[in-house]
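Of the protein chains in this complex, all but one are displayed in their positions.
Then we have chain A:
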Amino acid sequence: MPEKCLGLVAGGEASNGGWMRGVVGLSEEGICISKPGGATSRAVAQRLRHPAAQPDSTSTSSALYDKSSSTKMKGLFKSKPRTPVDIVRQTRDLLSFAARSSESRESKREEKMAELFKNLRELKSILYGNSESEPVSEACAQLTQEFFRENTLRLLITCLPKLNLEARKDATQVVANLQRQQVNSRLIASDYLEANLDLLDILIAGYENTDMALHYGAMLRECIRHQTVARYVLESQHMKKFFDYIQLPKFDIAADAAATFKELLTRHKSTVAEFLSKNYDWFFEEYNSKLLESSNYITRRQAIKLLGDILLDRSNAAVMTRYLFAAKQNKPPDIVSILVANKSKLLRLFADFKTNKEDEQFEADKAQVVREIAALELRDRP
């Protein structure tokens, strides 16, 4: 990319679309934008001042004149550089095209798909930067705003199976990054998803499709960073499916589902506590019978670890009390070992733990559980 910027800077600083002044260059990875005085223009200036610092001048000059880069440069000087908003709009148009055009026949389909892949890579480059330049927050904000102004995310998710592997990966990284972009200190991705919760249904069902599972799974994990989205998934019928997804034969997909499941049950404390108390019976029945007693070694091991994390979380103390109380007749050895390993922590937690309302039954249960744990401790001693 420096050789192309070199051309640009020599030709004069590019002014683009009015949204900012700076240096815009085409790198092999897409568009790169840097503020005046930013890392790229500094590096370029340095290169200009010290041509000797360029160790292999022959390769540079040949690269400058090789066909592909000279075409790129010509294109760049001819047309006005595209702003992030332009790129999002064009991506949206191309996605609409991909969505309605069936497998073939429509003329120029291949060209348009190639254009779409290129745009996705450019979006990724703007959001993440590349090896030569940092992302520019203003450009990211404009991109994000335009992206969620219309149904780009829906189109991208539904068209994902039509993209090639590299474009799918780019799209996944773009969607992941957009979840964290703030516009006027609001996470507008969250607002969009809240109004389009059915998209989550598509993402979750992705675990049933070997080709899409890892991409949709990664997007899903980013989307449930938003509390309302996580609540939707927790309360949906999809929650039950995770017990099967976690045990899928393909390890990479099963492990991805397990990572999402863990995220759902640990990230948003109050939502998780509410979910567990409302869905206690079926959830732990499934958890115990399907995961803790799974024939798959990794499933069992991860389930034990996650159960410990859930039960030992302060916000789930009421759930833990209930779990232990229910399990006291016939505690599986794995649960006992969690309890023994954490007994002092548990006893401390219980000592501090008070419910908001006076609840005699709860207090009685609590006292019982404390006795149980203390007894475990005694029994455990040689």
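Criterion: contacts are C-beta pairs under 8 Å (C-beta built on N, C-alpha and C of every residue); 3 or more make two chains touch, one makes a residue touch a chain; residues count from 1.
Basically, contacts and distances are computed from a predicted model.
J.: Absent chain per UniProt: "Protein kinase domain-containing protein", "Signal peptidase complex subunit 1", "Colipase" or "Transmembrane and coiled-coil domain-containing protein 4"?
T.: "Protein kinase domain-containing protein"
J.: Just name the one of A:Thr144, A:Asn177 or A:Thr271 that touches the chain not displayed here.
T.: Final answer for the missing-chain contact: A:Asn177.
J.: Out of A:Lys80, A:Lys250 or A:Arg371, point to the residue that touches the absent chain in the complete complex.
T.: A:Lys250
J.: Thinking of the whole complex, not just what is shown, which of A:Thr91, A:Asn288 or A:Gln302 touches the missing chain?
T.: Reading the full complex, the residue touching the unseen chain is A:Gln302.
J.: By the contact definition given up top, give the residues of chain A that touch the hidden chain.
T.: Chain A touches the missing chain through residues 2, 28-29, 43, 53, 55-56, 58-59, 62-63, 127-129, 131-132, 135, 165-166, 169, 173, 176-177, 179-180, 210-211, 214, 221-222, 249-252, 255-256, 259, 296-298, 301-302, 305.
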